[in-house]
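Only one protein chain is missing; all other protein chains are in place.
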Amino acid sequence: MSNTSKKLNNSTVSPSGLGAYFKEVFNAVKSLFVGLRRTGYYFTHHKEIITQQYPDNRETLNLPERFKGEVVMPHNENNEHRCTGCTACELACPNGTIKVITKFDITPDGKKKKAIDKLVYHLELCTMCNLCITACPSDAIVMAQTFEHSVFDRSQLTKILNNPGSKIMEGIE
Amino acid sequence: MYRQTEIISDDSESPSPGGFGEAGDLIINVGPQHPATHGVLHLVITLNGETIKKVEPHLGYIHRSIEKMCESLTYRQFIYVTSRMDYLSAHINNHACALCVEKGLQLEIPHRAQVVRVLLDELTRIASHELWWGALAMDVGAFTPFFHAFRERETINDIMEETCGARLTMNYFVPGGLMADIHPNFQKRVKEFISLYKLKIKEYDELITGNIIFQNRMKNVGYLSAEDAISYGCSGPTARGSGLSCDIRKLYPYEVYDKISFNEVIENGGDSFARYMVRIKEMNESIKIIEQLIDNIPEGDFQAKTKVVLKLPKGEFYSRVETARGELGVFIVSEGGTTPYRIKFRSPGFSNLSALDHMARGSKLGDLIAMMGTLDLVIPDIDR
Partner (left out) sequence: MWSFSNIADSIHQWLNETFHPSVAVIFEMIIAGICVISLFAVLGLVLVLMERKVSAWIQIRMGPNRVGPKGMFQSVADTMKLLVKEGMTPSGADKFLFNLAPFIALVVAMLLMAPLAFAKNFQMWNVNIGVLYISAISSVSVISILIAGWSSNNKYSLMGAMRSGAQIVSYELSAGLSILSVVVLAGSLNLNTIIQSQADGWWIFKGHIPVIISFIIFIIAVTAETNRAPFDLAEAESELTAGFHTEYSGMKFALFFLAEYVNVFIVCAIGATLFFGGWMPFHIGHWQSFNHVMDFIPSSLWFFGKTFFLIFVIMWFRWTFPRLRIDQLLNLEWKYLLPISLFNILLVTAMAIAGWYF
């Protein structure tokens, strides 16, 4: 036997006296009945059930507005977004989830202007750390409250956040 | 190493070459896939009948080289990775890293951020202890408490989800304060949780703490003396169950811990039951801290003004916090760049696990599972 068990034997205090013994037995049995009463209470009180039946409660399911589900780029009704293509999000991302591909638009007055061609977002790499959102100077990207991300093909998780043919809003620099 | 488990026959004269015990020993692999190891911990147990002769933990099944990963990430980026170490106290891990970076930058963070950080830390601690309580009950064979514990834990997770946007890996503490201000509902929800908790904590005692079978399973097993706790480097509730005062919140206060009154829970038993009681009482202390702070969140900024690119001066920085499992230390070596030169995490689970062999020798197989439960092991924290 190791020294551990020797120490154990010393620390064991045996109860003395018949009264103490019966009291101990009584308390032991009582503790069992206390537990049985508690589980019996829950057995008979079905109102305490807190289960939410997931696919059935899709309509009533309310996710908090801050829930970090996926990065999206909101567009207004004219198919315009706020992204300037500054790549701050790309630099802030710890695991290369975001890739900004820029192009040069020719403005009506003949100047070249930098704009995004594609903002590629790899959902399969994203850890929802929210760093890109805080880094964005023009609030072009936000977190969406979606959470059902499973797809049959991994390539579907690579998303392009700006809509096709979208433009930058007026007045965003 | 992976010699599958034959009974070593009587005619082998010397201990087998692998050092796996003597004749008549039974060697069992508990894990990496086992219902009681709470993850991918692999224990090679040498048994004599039901009695344990030796426990040998084999690690590395969930090693993700987090320390090395952090070296390639900037000081803002690396914090999120630490949520994945001890995922049950993700906030507190983030807190340790944020503190270390702030120490390097010599940044004074706003008072409001400090209070909210402490509040969330304590909520995390309660959530972690509640999960531990359910899992420990499951380890000793009672299945019901697990679900009851999750009911209360879910309330905390909802609070976290509302304020931080995530339930488990929040990444809410950033160098300089908080990522966002607390949600307007935060105080109300926390108060609701406190009243729910006070109602339900009695049930914990009814179901498990007072139960005679549970007490017999816990008392006088897995003895760890204070000296051994020191020599194995144990910390947190594991060491405090052996009568060792080691609460970082008391000894090296950070944030506002020195301004609030709470007790450091110390039990002198040294056995599994003492460790159990430390954690149960710690939940009550955490509630006490939350009650003191929840109505006194000061107005002000939630984040200090910081530069966009953080650069730590050349040097070595160390900070430590008390997680739900013990002392978490973060050591950063900086060469003055935007990324750390070297990062080392001193995780509580690793040192606590090292005491398992000492504690388990001579006790029964069933007790080993209970002891592992009272150590509150989180395997990704041990492996990193």
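All chains are identified by letter, namely A and B, in their written order; residue positions are counted from 1 within each chain.
What we mean here is this: contacts are C-beta pairs under 8 Å (C-beta built on N, C-alpha and C of every residue); 3 or more make two chains touch, one makes a residue touch a chain.
Owing to the predicted nature of the structure, the values given are computational and were not obtained by experimental measurement.
With the missing chain put back, one of B:A142, B:I280, B:I343 or B:A360 would touch it. Which one?
B:A142
Which of these, B:T82, B:T124, B:T163 or B:N211, touches the one chain of the complex that we don't see?
Per the contact definition at the top, the residue touching the missing chain is B:N211.
Please identify which residue in A:F22, A:F43 or A:F147 touches the non-displayed chain.
Reading the full complex, the residue touching the unseen chain is A:F43.
Going by the touch rule given at the top, which residues of subunit B touch the chain that is not shown?
5, 7, 26, 28, 34-36, 50, 137-144, 146-148, 151, 207-208, 211, 213-214, 216-217, 364-367, 369
Suppose we count only contacts with the excluded chain; which residues of subunit A make the list?
Contact residues on subunit A toward the absent chain are 32, 35-36, 38-40, 42-43, 46, 48-51, 53.
Going forward, only the chains that are shown with their structure count from here on.
So what's the Cα centroid distance for subunit A and subunit B, whole Å?
So the centre of subunit A lies 21 Å away from the centre of subunit B.
Flag every residue of subunit A that touches subunit B in the complex, lowest number first.
By the definition above, subunit A touches subunit B via 1-2, 4-5, 7-8, 11-12, 27-29, 31-32, 34-35, 37-39, 50, 63-64, 66-68, 92-94, 127-131, 134, 143.
Can you check the complex and tell me which residues of subunit B touch subunit A?
Residues in contact with subunit A: 73, 76-78, 80-81, 144, 151, 154, 161-166, 169, 171, 174, 179-180, 183, 203, 206-208, 210-213, 215, 220-221, 223, 225, 269-271, 358-359, 361-363.
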